[in-house]
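Note that one protein chain is taken out, while the other chains of the complex remain in position.
For chain A:
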Amino acid sequence: MTKLLEWVFGVSVIGAAWALVTFDLLNLRLPVAYKEVAWPMPVYLLVVFGCYSLATVGYRVATFNDCEEASKELQDQIKEAKEDLRKKGLKM
């Protein structure tokens, strides 16, 4: 089974379970609180995923170390490349 089929299958199973609780398809008569928690679930999972992504990006921005030497080396290389291209006739 391909990965796509696995994911589609998994999502369908979870989606069916969610629809069952939200729309009461089997007339299970669950407590009201359970239905209240279930129906925003897709939006809730999206928001949680968004929060996790934002936190990961923020944390990695905060802990990314400066590399002074590499920065200087890169800027020298850019200068060199510009000079070289200018000599060969490319207008900057």
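The rule we apply is simple: a residue touches a chain if its C-beta (ideal position, glycine included) is under 8 Å from a C-beta of that chain, and two chains touch if they have at least 3 such contacts; residues count from 1.
Quick note on the criterion: contacts and distances are computed from a predicted model.
The chain that is not shown carries the UniProt protein name "Dolichol phosphate-mannose biosynthesis regulatory protein", picked from "NADPH:adrenodoxin oxidoreductase, mitochondrial", "Histidine-containing phosphotransfer protein", "Dolichol phosphate-mannose biosynthesis regulatory protein" or "N-acetyltransferase domain-containing protein".
Along chain A, the points of touch with the absent chain fall at residues 32-34, 36-37, 39-41, 43-44, 46-48, 50-52, 54-55, 57-70.
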